[in-house]
Structures are given as C-alpha cells and as structure tokens.
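One protein chain is absent from this view; the other protein chains keep their places.
For subunit A:
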Amino acid sequence: MGYLGLARRNAWRKPLRTALLMVCVAIAFLIYGLTASFQHGSQGAAGASEDLLGVMSAAGRGQSLPMAYLPRLEAAPGVAAVAWMARLRGFAGAESNVIAVSAADPERLAAVNGPELGLAPGLMAALTGARDRVLVGHALAEAQGWAPGQRITVTAFDTPTAAGSRDWQFEIAGIFEGAGPSTDTYFVIARYDYVNALRARGSDSVDAFVVRPQEGVSSGELARSIDALFANSAAPTRTQTEKQFLEAFLRQFADVGLIINLVVGADFVTLLMIVINTLVLAVRERRFEIGVLKTLGFSKRRILALVLAETLFIFAVGGGIGLALAKGATLLAGASLGLVLAPLILGKAIALIVSLGAVSGLIPAISAIRSPVITALRTR
C-alpha cells in the first residue's frame, strides 16, 4: 500500500457514499461533455472556418445578390478564389425531414471550399458527369440511409421549378466526408447550372459568394474592403467569416454559448456544493483517525495531500466515467446531432477535473489539518 493507496482506501471506506459522489461528478462531466461537444460539433460554430468569407446581401439572409458581382469580387485585391452558391431548402419524404441543398459551381467550389469539405478529385469528376448529380454529406447520407447511385427527390419549401413543381430530382454521385469530425456535412451539394436553369425565379442570382483570401491577407480587412466595394450599389453586401456567420445564425434563436456556459456553470457549482459538503462531513467523521495519523508523524502537509488525493481520486474516476459516457453518447447520437468530443474538450475537461477536485478537497483538507492532535484524539 502506497500513499495513493491509502487515499484510495480512505475514499472507499464508505462505498455507497463514494459511489454516489462519483455518480454526481460523472453526471456533471457528462453534461459538460455533451454541451461542449454540441458547441464544438457541426451544429455549433467551433468547427467553422475563420478564413473563408461569405458575402451576402446586407438586407438579410433571404435576399439574393446578382451574379454580376462576380468579376468585381475576383478583381478585388487579396482575393484568391471566389465561388458562389444558391440555397434550396426543402424536405425529403416528411416535411419535418428538412434537407438543405447548396447549388454551386463544382470547379469553383473545389477551389474555394474543397479542403474543408473533403472534395476529392474523384468526387468532383462524378459530380460533373451529369447536371442533376449531387454530392451528399456523410452525416446526412448516414441519417437518411442514402448511397451513391440512388435517386432522391427534394421538395422545396419556396423554390419551384419553371414547370411549376416543387419537387427537385437528383442523383447521388458520391458522399463527401468533410475535413474533420466537426465539419458540417449535413447538406447536399448540387450543381448551380442545373438549379439556376430549372428554377422559376431568381435566375442568375446567388445567395452568397464564398471568398478564399490570398495567403497572408487578413480576412477581416478583406471583408471590410469587399463591403466598401458594394457600399453604394443597389444591393450592398455584408461579408463575414464562416464562423461569424454561423455564430450570428445560431444567435437568431438564442445565445447558445451563453446558455451552455450557464448550464455548465450551474452544474459545476451544484456539484462543488454537494461534494464539499459531503467531504467535510466525511473528514469530520475521521477526525480521530487523522489524529492517529498525526501522532504517527504525518505532517500537516501530508494530511492535506492525503485528503486532496482522496477528492482527486473521486473526481478522476467520476469525471472519467462522465467523459466516457459523453463520448459514447456522441457516437450513439449519430451524425444528425453533430456532436464532436474533440481532444481540446477532453483537455479542458481534465483541467476541470483537477481544478475542481483540488477546490473541493481544500476546505475539508484545511479542516483536517487545523484540528490539534490532542483534540482529534479526544473525539473518539
């Protein structure tokens, strides 16, 4: 039995109490793991690019921009490549099964957004094979059970075809994976020329231009210069990074980051109160034994370390279980929720486990070392 072994034995002397404390810690870190995974996942903005710029109408997301802006954007200093896209929102089967289609020029998209979306040359070649072909994101394909070669119908909410139908027929040419687990792949990439030719209105307009800045060019400065370029035109622009855009989009519903921080904060404050209260009682119950240890020569510093080691043990086991459950949940939830428990979250969680363990242990530990030996030995 080493020193840590002694701390472990102390922690397990009341197995039910220790197990319940561990469950508390596990639940707290499960909540933390899930909320942080959401924030970091494809439904949040953490995985979005801070380099790519989206140029949209300053009048609002529903307003389009004329294709005629393209040459002026391409000529703007600091621009490496420009792509464009038109949105087509609809559903497949049931109306609640919402599908987002981004119609883009394949070559341009590959040049601007290819690395982020994982658009390999083979996929792009498949897409260019026929005008009604589409690429489906991995998360969406998994959620819908779609496979390459399959024909799908997307019923648009507000983009009818020239023939008057709202049904859009596509053939799946391939599945794109995204650069990483936090990349949003819950959408369809269609060909702009196909959508533009068939839609009843809004011809030769786009919902957004996507701009990749040249190496070394500040995306913020470029965004300002693009907006200045169209400031006095009929359709002024608003240029944001992809990350800013997503954050602004999510804030339309609620400040998700603030809500998550409040939930996690309340979660940890409650946890601290429960654990500190329980551990203070546990240490008070053991005052006599702590007196015995002091009589044997255990210094205040060693007693402090012993109590802290005990709380850290509880936090390490509980936190580990919570994070493992969160990891399992992110895997089980599937791609539709877009939860990503990234290494950065794990690193933060480990730092939280250590700091919360230390803070929780400090009050009972100080109470343990303050009690004089003689007083402690009389408490039997």
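We take it that a contact is a pair of C-beta atoms (placed from the backbone, for glycine too) under 8 Å apart; a residue touches a chain by one contact, two chains touch by 3 or more; residues count from 1.
Convention: contacts and distances are computed from a predicted model.
The chain that is not shown carries the UniProt protein name "ABC transporter ATP-binding protein", picked from "Response regulator", "Alpha-D-ribose 1-methylphosphonate 5-phosphate C-P lyase", "ABC transporter ATP-binding protein" or "Formylmethanofuran dehydrogenase subunit C".
Only one residue from A:Arg201, A:Arg224 or A:Lys300 touches the chain missing from this view: A:Lys300.
One chain is missing from the display, and on subunit A it is touched by residues 1-3, 6, 9-10, 12-13, 288-289, 292-302, 373-374, 377, 380.
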